[in-house]
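Pasting a structure here, questions to come.
The complex appears here without one of its protein chains, the remainder shown in place.
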């Protein structure tokens, strides 16, 4: 599965030195690849990040393990480190250098007009198309096949993977990562009806993305009507998310895959939306609120509230509702039983002549009416 | 935030003249940008479209305002007009010319074979790829990076933004707008099982899009099995929508973001589907029906019906259900109370010896069984 043609075998000692770890067992153990336990060969090093993960080593042919300083015995040569993931990531990168962002210079097939301004160390991939008056700051990488519209500005060290679209006038901050297929700045979905036809309302705004924002693959963020649609600093947006025109997404939001947010909705800082959440237009999601997977939100949500279900309801309340629904068939059964009991009781109290008046029959009559 | 290098400052008088408005206050007020109230600088003009929006001006540094003819005082220099949005849109375009569709001519890096036929004023962006026998009518714009398959025909004045795919044989009407990443004509999702494997059923049809249709970013419309998947004139489709093979979407439908419609489903004219609606295959949604956000529709819907929830239910009925569910925990509490009351009553009527026979105990026994 190597994606590189030069084997980079190393001894456990060399790897431990690289990550500042302590060797347990034979330091001359040769290692040629790094994978999670399920994917190892006999020449692999793998990881155990906590005691509960030890069973994943059973049956794993790995030659060595990266494990926490004070963790349990692994039964094979081990590198002990304070941060398992930091160390293992470094080892993985050693064996499989990550070339995802590796482009250097401006590819001869890229298209860019003289009016575009590039900082130092700007890289542009094959076939990318840069518009008039675009400004790319130092260290910006634009992947193959991207289309960056007129007047866009992209901040320092930001990376557009391949095939990203920025419509004209889009602003992107520093250190952002935009994944393949993302579309930033398409028209919002606003129409007025005129003589039986839907006529597009003005869609003349832009999109402004803050610093340290990640945008997932095939995600769409629409331009504002007159002003910007805004994504706050540090927000992380997953794949296939839709953000409507005029939205103002707060800082450090986490928006999981397939979330949809309709126009003009705003969120406070540190909002979390789990997968497939839907939020209607013109509402506000308060700071630190959490919308659980598939929640359907059509009203403002207070700061810090956790919402569940569709229509979305505060967590505790919704759980009571779900529990009550789960027991509803049983409740109906018990209810019919109680009605019969009451009918019998009534008959006992008022005499047999009243028996035809029992509630279940009344109910049937009402239903038929 | 200017996306253009030439400042286009104007006086209020000049702007009023441009939009046919009446000046209130100093006609020489200089204006250099146009934004909604939340995004203004001191040299901006902004808008108030109705009395209720006046509070948005509080704290806004704008130099001037566009407001309705008979609206309330705005407290600053104002242009009075009959249609605020029409006038403000024109002013925004003056300060920030919209270059979204600005391509002229056929870019030297575009690829097109001699068999393709182009009308007058056809523009094709950088890197776009045009197939054999493609016909592009007068005034068609094909954005950068689009792929237009063999035999496609695109009607007058239609615009494909960048990175749109038309599979071979796709027909697109006049005055359509297809946004970036849209994929028209991929194979439908139809398989038959053969010896434990899923085998793709024939997917040999096309897609036919009517006139005045908008298709959102990253939206997918699959080709029919043998014939066309059809989108009616005037339909407007938002981002990330899925329309399955053989669907026939009526005229002037509004399909909001992330809607999914399975194969062979048909809709009448003027159907509205709000965000994240799902519709199963082979059903018909009647003329003028409205499917509320996240509705899950698995049956035909009559003309004009409003559906809510999953499974989708007529609005009034679903609201009763939602209300009943919201009060269900309370109902359970009351039910337990009533059972106790009936048990006491029964004991009073028939004597203490019967107390062990009370319904709640019966219920527990049933549950355990």
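For clarity, chains are labelled A and B in written order, and residue numbers in each chain start from 1.
Here is the rule we go by: contacts are C-beta pairs under 8 Å (C-beta built on N, C-alpha and C of every residue); 3 or more make two chains touch, one makes a residue touch a chain.
Quantities reported herein were computed from a predicted structural model and do not represent experimental measurements.
Peer 1: Touch as defined at the start, partner being the missing chain; which of A:63, A:144, A:184 or A:247 qualifies?
Peer 2: From the options A:63, A:144, A:184 or A:247, the contact with the absent chain belongs to A:144.
Peer 1: Could you tell me which of A:81, A:207, A:225 or A:338 touches the chain that is not displayed?
Peer 2: Of all options in A:81, A:207, A:225 or A:338, contact with the hidden chain holds for A:338.
Peer 1: Could you tell which one of A:100, A:193 or A:299 touches the chain left off the display?
Peer 2: Touching the chain that is not displayed is residue A:100.
Peer 1: Of the residues A:185, A:216 or A:311, which one touches the chain left out of the display?
Peer 2: In the full complex, the listed residue that touches the missing chain is A:216.
Peer 1: Of B:18, B:32, B:54 or B:201, which residue touches the hidden chain?
Peer 2: Going through B:18, B:32, B:54 or B:201 one by one, B:201 is the residue touching the chain not shown.
Peer 1: List the chain B residues touching the unshown chain?
Peer 2: 109, 111, 115, 127, 129, 131-133, 145, 147, 149-152, 163, 165, 167-169, 171, 181, 183, 186-187, 189, 191, 196-198, 200-202, 204, 206, 208, 218, 220, 222, 224-228, 240, 242, 244, 258, 260, 262, 276, 278, 280, 296, 298, 310-311, 313, 320-321, 323-325, 327-328, 330-331, 333-335, 337-338, 341-342, 345, 348-349
Peer 1: Tell me, which residues in chain A touch the chain that this view leaves out?
Peer 2: Within chain A, the residues that touch the unshown chain are 1-5, 34-36, 38-39, 47, 85, 88-89, 92-93, 96, 98-100, 102, 107, 109, 125-127, 143-145, 161-163, 177, 179-181, 212, 214, 216-218, 234, 236, 238-240, 252, 254, 256-258, 275-276, 293-294, 309-310, 322, 325-326, 328-329, 331-332, 335, 338-339, 342, 345-346, 349-350, 359, 362-363, 366-367.
Everything that follows uses one rule, which is that only the chains that are shown with their structure count from here on.
Peer 1: Using the average of all C-alpha atoms in each chain as its centre, how far is it in Å between chain A and chain B?
Peer 2: Computed value for the inter-centroid distance: 22 Å.
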